[in-house]
Structures are given as structure tokens and as C-alpha cells.
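Note that one protein chain is taken out, while the other chains of the complex remain in position.
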Amino acid sequence: MKADPKGVLTGIHFIDGDQAACEGALAAGCRFAAGYPITPSTEVVERFAGRVPLVGGVFIQLEDELASSIAIQGAAWAGKKVMTVTSGPGLSLMMEHVGFAAFTETPCVFVDVQRGGPSTGLPTAPAQADMMQVRWGSHGDYPMIALSPNSPQECFDLMIEAFNLAEEYRVPVFFMMDEVVGHMIERVEIPEASEIEVTERKWTDKKGKDYLPYEADESLVPAMTKAGDGHRIHITGLTHDERGYPVMNASTQDKLLKRLLGKIEINRDKLVDIREDGVEGADVVVVSFGITSRVAGAAVEMARANGVKVGHLRMIITWPFPSKRIKELAQTVKAFIVPELNMGQMVIEVERAVVSDAEVISIPHAGGTVHEPEVILEKIMEAAR
Amino acid sequence: MSANPDVVMGVEVENPVMPYLRQDRLPHIWCPGCGIGTTVNCFARALTECGLDLDQTAIVSGIGCTGRVAGYLDLDSFHTTHGRAIPFATGLKVGNPDLKVVVYSGDGDLTAIGGNHFVHAARRNMDLLCICVNNFTYGMTGGQCTPTSPVGAKQTTMPYGNFEHPFNLPHLADACGAVYVARWTVYHVKQLTRAMKEGLNKKGFAFIEVLSPCPTLYSRRNRLGDGVDQVKYYKERSKINNDVDTKDLSLEFQGDITVGKFVDRERETWLDAMNNRFTSVIGDKYEPYGVTNGEK
Partner (left out) sequence: MAKNEIRIGGLGGQGVILSGIIIGKAASIYDGKHATLIQAFGPEARGSSCSAQVTVDDDPIGYPYVKKPDILVVMSRDAFTQFVPNLKPGGMLLYEEELVDPTDLPKGVKKFGIPATRYAEELGRKLVLNIVMVGFFAGVTGLLSPKAVEKAVLASVPRGTEDLNLRAFKKGFEHGQRSVGV
């Protein structure tokens, strides 16, 4: 279906990533956000608080991130499209509810404007060091989709995709911004509502007790309902059967977890979203995401000017990880170079895919600023030798 | 409660609260002599009498023995995470203001791990009925000390007797701005049912504390006998006083219990306050949120 024009601020704007992310959420149909102030993410909800009353939705500032990350799920079960917005320390507090959303299959978007960590770290400076936390930080196994925008325009465009994916797969989706992307101001073009495709929630058409909240077809994604629709559902964070009732035994757990992970696994090829630039026949491929992809892009250009056959593979969707494509490339590529604003997180995934087929070179960065393109260039030149 | 009709003098009689329960989930998990089931019985009766559309009534629990209440009631029911029933309920209510939303949980869940949410929901006057079954202990984890455990009570984590000063929950709720505050015990089934009914029909943050025995852990560890002995204690030592100042409602170990309805007042709810503010500042461009059918 098309976006509700009420939420779409059609036009050409010069705004930062935080504001663009807010506009993306409104365009996607988000009508409920809850949050707690935390630098450098607060601008997203500040704008939302100003805009949403005129769009027919609500923002509520809650007492902490624990409350925010579960209140959105209450609102999702009331039928709303929802998000919460945070950064490192707040993200840590939200972890339990990432698991609750995944287990109860509550569509929601978590926006993480990454800053330097651990702990309070660098509140006003960038990092990409929450990548593994969002994948594995809640206890237990759970499916994950994460997107990594690298510009305000992408904060708008990919935010719509984040909401659409949350609805399509009934999963929590992580929107992995960082301080630079959040505060960087660039041109953002917001199209007409009629040009924006939004995914409607997969509502059940069954009535009353005929509806089983966790009965799924071959898509593995059950149809949803909302409180007040007469289904008298029960939703629990305990291991549950198709009725949603707690059934705590190994076979129910096995069946449920396999379906939950399967939702993403069977759609992995469809979900993978990468941008490739000159990777075919390249000796060296730089694998990047988020803000680092822009720095890596600059370094790749410089290396090409030096005559190196270097490709660039940028992940738009970081989870699920594009293992298959990297494995393929590893058959011909000499080395992969993985710059990231952390001490080596996504490089572990690259290594997992490559095994021993090619060299994998990490370019870690503790955060606080972005890499110098020259640092990446140097590694490319070394690897190409 | 049992899944089968009771047999009274040779005649099968269905318990009148049965239609309000998910009968396919019975028998329940609660121990013999536990008071939680009694509160559920009262709540089901309150539901029959309150006149609400039960398709538009939702119940939210946290974790713990009382946290399982949501799973037994045939309403839209949400068994959430430990301590977070109130913020989940806040999202549910604000997400669809036409719903009547009830939070039903225990003392540990609502006032320890969830204490911050409790005080803020009362402060905001979020339109929720919050029922706290207070059995002075964490039952599901084996009888640890909670913020309501009386001084001197033995708990697994207070083996020499609790030395922490407990919360006076009605006073806390009152001070934070709840518009309806009552305390009853599971002995006071009629009054409790009436309070639940009033709470269901109250607009704003309504709070009901229900004292309830935990014979398996709290009573046994403190040598207080079985469930019936605790109910006898409630009967003998409770005094109804609706006019008492909530600050005088502290509880002592096996001491006197003041019960009653202590607060019943009107205050702008969170949603009304938001709509009023935006209407006055933004004017006609603002379409009041969630008032198609009004709050219930």
C-alpha cells in the first residue's frame, strides 16, 4: 500500500540524519514512539514530538529505556507502527525487550545512533561498536534484521524499509545509525506519498477463537491481530504454542525457535542488500557499512588511482550477514579489508564466510571519529602487493 | 478452581466465574492456600458487574506468581517481562485509548524491579487499573525479600529476618498522584470485588493493594500456619478505615492491618492533559488523539 500522505513531508530538505530518520518513520506510518533522552539520538524523538501531534499519533517520553522499549510493544499490540530511539547505554537497557519482541513476534523498530563505548564512553562521537550487541545481546537465540544507513537521505529511505521489514517478518528491526550520520546535514529528498510503498501489517481474517496467534503458514510468519479485535489473545514471553499459551518443554521450544530463526533464514537471499562496486575481478575487496562505507569509498578511489584492482562491497543490511556472496568472492579475491568503528566485530563474520580462502584484514578503530581514508588506502596497497 | 464443574449435593454447578477464565488452561499453577486465585475470583466477578465490553478490556501482567494471572483470564492478555507490565500497559492504552487496560501483578514485580514505572504511571495519571497482590515475597523464585516484606519477616535472602524498611504502598500511590487507592485482603472478598469494580470504572491511575497469603514460602518460613491461618489473621487484625491518612498505613509483621478505600479523586489523565495542551497551543490544526469513543 502507499504511504499515508499525512506523515509525508514531501519536498527537498537540508536536514541531518536524525531528522531524516524521524521523517522516514513518519512516512512509513509510525504513529507511536517512546523514548528516553540520550545523546546523540535525541533529535529523532525531539522532531517526532513536534511533528506527530499534527499527523495523528503520539510520542511519550518515558522514565527510562526499559519502559520505552516495552511501551512500544504495547502500542504495537494496540495496532500501531512503533519505534524507540536510543544510543549505547540505553541500548544496553533495552536488550531484554529485543528478546521479548523477537519471541512474541511484535513488529517494532529500534533506532540506535551509535556512539563510543563501552559504558558512557563518548556521548558525542561516533562508533559502530553495537553491531554484535544487537545481534547477540539479548539472551537466547533470536532472529535479527539490521540496516546501516550512511547518509541523511538513507536515514529517510532505509527507515521506511526498516518499518516494512518489521511488518513483513514480525521482528524487531535495528536501524544502526552513528553519531556522524545522525548529525550530518545533507540534501534529503522526500517523495510524494503516492511514490512511497509501505507494508501493511499482516492482519488475520479469522474471527474469535478460530484465530491462533502463532499459527504460521509456509512463510513462517503468523498473521497478527490487536487488542480489542475480539480474539482474546494471550501473549507471553514464555515458550508458547500456537495458541500463545505457555508450554514449557523441549519440543515446543525446538519448534518455536526453529520457526523464529527460519523466518529470516529462508529469506536470507532476499534480505541481503549490498552495493558492489568493482568487486568482479578485484584483487582486494573492502567490506564496509554505515558511515565507514563513505570513508572506504574515498580510499578505494585513491587506490584505483594508484592502479590497484580494488572492489568495494557495502552492506546496507548488516544482519543477516551476506555470507554467501563473500564466500563466492573469496574464491577469486586475494584479500578482504574490513574497516569498522569498533575493535573488530563484523570482521568476525567476514572471517567466518571466507574461512581460509582469502586473507582477511581488519582495520579496527576505537571510535570517536571516523577512519582517515589514508589508513584504509595503506592497507589496500599492502594487501594488493 | 478446576476445569470441571463442581458437584454440589449431587448437582453439577458451573462456577459463575468460569466464563471469564481460559478453561483450557486450567488447572492453574498456584499452590493450595495461595490467595491469588481468590483475587482472580473477585476480579472475574467485578468484570461481570462493571458493564465493560470485555472485548475492549485487556490485562497485562509482569513476571511471578501473580504475573500468571493474565494467562488465565479470557481477555486480551499480555504476560510481559519482569517489572514492565506498567510500561507495556502504557503503550497499549496510549496506542488504543478505547481499551480498558488492567495491570495485575505482584509486589516484587510492581514495586521492586518495576517500582520506577509504578511511580511514574501514578504521576502521569495514566488511565490504568493497577492491582497489586501483595504476599510479601517472591513466590516463583522461592521466597526472597521484597520491598513490602515486613521488618522481622524471615525470607531466604533475609535468613535472620528482614531489616529493611518496607514500602507503604497506598501512601506511595497516593503521594505519586493515583486517583483511586484502596487496600483489602483476600478475606474481604466482597469489598475487594467492589473495589475492583470501582477501579475498572475509574478514569485515571487506580491502585488496589490486596494482601494475600503465600503459605508455601512466606507462612511456612515464618511459622504462620497454612493459608487459612493467614486469612484468619486478616479477619482478626483488619480494621476498615476509609478516612485514614495514607501515611499511617504502614504494615508490621503480623500486626494490625488498616483496610479501606483511602483515595477517590479526579485528576486530568495523561491523555486528556496531552489533548488539552495541544488543543490550547496548536488550535484547530490539532485533532485530539484517541477521543473517537472516549476513554473508558
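Each chain gets a letter, A and B, in the order it is written, and its residues are counted from 1.
Note that a residue touches a chain if its C-beta (ideal position, glycine included) is under 8 Å from a C-beta of that chain, and two chains touch if they have at least 3 such contacts.
These numbers were taken from a predicted model, which means no experiment stands behind them.
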{"item": "Where the missing chain makes contact, among the chains that are shown", "value": "A"}
{"item": "Option from A:Met184, A:Val198, A:Leu220 or A:Ile235 whose C-beta touches the chain left out", "value": "A:Met184"}
{"item": "Touching the absent chain when the full complex is considered, from A:Ile12, A:Met248 or A:Ala305", "value": "A:Ile12"}
{"item": "Option from A:Ala3, A:Val44, A:Ala125 or A:Leu313 whose C-beta touches the chain left out", "value": "A:Ala125"}
{"item": "Hidden partner chain, residues of subunit A it touches", "value": "12-14, 40, 124-125, 179-180, 183-187, 291, 294-295, 297-298, 301, 369-370, 373"}
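Basically, only the chains that are shown with their structure count from here on.
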{"item": "Distance from the mean Cα position of subunit B to that of subunit A, given in whole angstrom", "value": "37"}
{"item": "Subunit A contact footprint on subunit B (complex, rising order)", "value": "22, 24-25, 55-56, 58, 60, 70-71, 74-81, 83-84, 86-96, 98-99, 116-117, 120, 270, 274, 278, 282, 285-287, 289-290"}
{"item": "Subunit B contact footprint on subunit A (complex, rising order)", "value": "32, 34, 53-54, 56-58, 60, 62-64, 66-68, 70-80, 82, 96-97, 100, 226-238, 243, 245-246"}
